[in-house]
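Heads up, one of the protein chains got dropped from this complex, but the rest are sitting where they should.
Going in written order, the chains are labelled A and B, and every chain counts its residues from 1.
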Amino acid sequence: MVSGPVAGPSAAGGAAAGGPATDRGGPDGGGGPSRGAALAQGLRAYGLIVRMWVRSTLAYRTSFVMTAVGNFAASGLDFVAIMLMFSQIDTLGGFALPEVALLYGTSSSSLGLADLLLGSMSRLGQRIRDGTLDTLLLRPVPVFAQVAADRFALRRLGRITQGVLVLGWSLPQLDVAWTAGRILLVPLMVLCGAAIYGAVYTAGAAFQFWAQDAAEVQNSFTYGGNAMLQYPPTVFSKELVRGVTFVIPLAFVNWLPALLLLGRPDPLGLPGWVAFLGPAVAGVMGAGAGLAWRYGLRAYRSTGS
Amino acid sequence: MRGSAEVLYTAVAAGSFRRYATYRTATVAGVVTNTVFGFIVAYTYIALWHERPHLGGYDQAQAMTFVWTGQALLAVSALMSGGNLDELQERIRTGDIAVDLYRPADLQLWWLAADLGRAGLQLIGRGVVPMAVGALVFPLALPGEALTWCVFLLSVLLAVVVSFALRYLVALASFWLLDGAGLSLISGLACMFFSGMVLPLRVFPGDFGHFVQLLPWASMLQVPADVLLGARTGGALLRGLAFQAGWAVALLALGRLVQRAATRKVVVQGG
Partner (left out) sequence: MSGTAAEQLIEMDGVEKVFSVRRKEGRLRRVRHEVRAVDGITFRVPRGEMVGYIGPNGAGKSTTIKMLTGILVPSGGRLRVAGIDPARERTRLARRIGVVFGQRTTLWWDLPLKDSYELVRRMYRVPDARYRDNLARCVELLDLAPLLDVPVRQLSLGQRMRGDIAAALLHDPEVLYLDEPTIGLDVVSKAKVREFLREVNAERGTTVLLTTHDLTDIEQLCRRVMVIDHGRLVYDGRLDGLRAAGEGERTLVVDLARELPPIEGVPGARTVKVAGPRQWLVFPAGQSAAPLVAAVAERYPLVDLSVREPDIEDVIAKLYAGGRGGVM
């Protein structure tokens, strides 16, 4: 279990970092390399910059260990709250503790992955304000890759570790007849979820091309979404569930596939095949976020602010 | 002399209030985040109290009131961040603090005044809206009489002072620690957990539940929330305020001791 999501970065990063890497497609229309070459170039640059940040981080080893542990503990606090709740009750919204732990573990792992790979994109507004985005535009590699890799924070492995541990703890306790398909569904769910969260990070960053102070708004969608997805959908009002299914389709991160895995009906009464739409939803959201990024960068290059 | 000192610290508080008033975008973003989280937590508590009515002695309306009080006080009591005192910590780290120590003002009172100014602005800027939204959407157990509201505000004031006194100690630790970030982190986590922000302390099970209600962090959210939602009346109300005041005095006094040691350290090292 541990190796699955941790080995995942390249795959999830590929989906998230790949789409928008086409910033060259804006005014840089002619003469550029093909889309595939641009993607490869973007990934390579991402890797180069990430390595530099990791080495910078390791220059302060104690500080790194402390912040990683802090990151682990901070995200674990929510789960402690859940366990305290279950010291008083047997089920919450009709879900037993291992089932809630499945929801918690999948969402936390997905968010952790997206946060690790793209989390620092929320600093874009800061970079625009202090003018350092311009230095990224002077380099012969896609801006998206540079912004995504900016301040790559290895300490965020803390959240992933915590999420994966809870997930690993929950799986053997679930009342599920495990088949190859169902086993495969779990890592797929985490990766798709990471891609969906990644799209939210990207869209949030793109939004900052217009509103530089809006970094915290996307927290409502990422951390807020995560706080919601940790609990069973039956807990929330129908309107709220509809909102995260149809408007900002975070429900595809873990709710829909987990309900499928647990053999529970969807509270909105959607047909079962909808749960399989996760990858498609992730793809559409990624493409949308990529477009938003492209237009944002184009707007920045024409207004310079 | 005394009068001029009061003028000085009032000016510091007012300046801090005005400064935080200029962070408009951050305030709006904070309100949005608090409101979103308020909704999410509210629904999980509805489910929890549906399973166990009267859990922790609260009915559902009181539980909802606790949720929205928590969101309203998150910034005010600085439950997640250091508030003003991140700045103090930075000044200690860089050594700029030497200048402050030679100022003819008391370091602790200066920063307390600044923190109260911040808290005042954030009570208005970040407290009112989430509470109002919560009251519109969920049935809350808000008090009808003005006196309870006044006592609640007094309790919030004490909450901020206790929170300040703790954060002040954490900041002063930077005089001795090479990297204060670790301690700040632990302090922040303890604050979230033991204040009742992640779950009301009354819901914590057994003896552990009783124990956590004796810690200073209980002053920062649990007590003021109980005052507002009517779980503390009469003698319990007075005991609650005395509990807060006791921790405030004890921690401020400890802060003074540590401050004296820190000043000696700076003077000995020649600033």
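In this text, a residue touches a chain if its C-beta (ideal position, glycine included) is under 8 Å from a C-beta of that chain, and two chains touch if they have at least 3 such contacts.
Predicted model only: the values in this text are computed from it and were never measured.
**Student:** Touching the absent chain in the whole complex: find that residue among A:65, A:80 or A:137.
**Tutor:** Within the whole complex, the residue contacting the unshown chain is A:137.
**Student:** Quick one: which of A:34, A:179 or A:302 touches the chain that's been left out?
**Tutor:** Once the missing chain is taken into account, the touching residue is A:302.
**Student:** Taking the full complex into account, what residues of chain A touch the chain not shown?
**Tutor:** 24, 27-32, 45, 48-49, 52, 55-56, 59-60, 131-132, 134-135, 137-142, 301-305
Rule of thumb we're sticking to: only the chains that are shown with their structure count from here on.
**Student:** Report the inter-centroid distance (CA atoms only) between chain A and chain B in whole Å.
**Tutor:** It comes to 31 Å between the two C-alpha centres.
**Student:** Which of the residues in chain A end up touching chain B in this complex?
**Tutor:** 60, 62-63, 66-67, 70, 73-74, 77-78, 80-81, 84-85, 87-93, 213-217, 219-220, 224, 227-228, 231, 234-237, 240
**Student:** Once bound in the complex, which stretches of chain B touch chain A?
**Tutor:** Answer in residue numbers: 25-26, 29-30, 32-33, 36-37, 39-41, 43-44, 46-48, 51-52, 55, 179, 181-182, 185-186, 188-189, 192-193, 198-199, 203-205.
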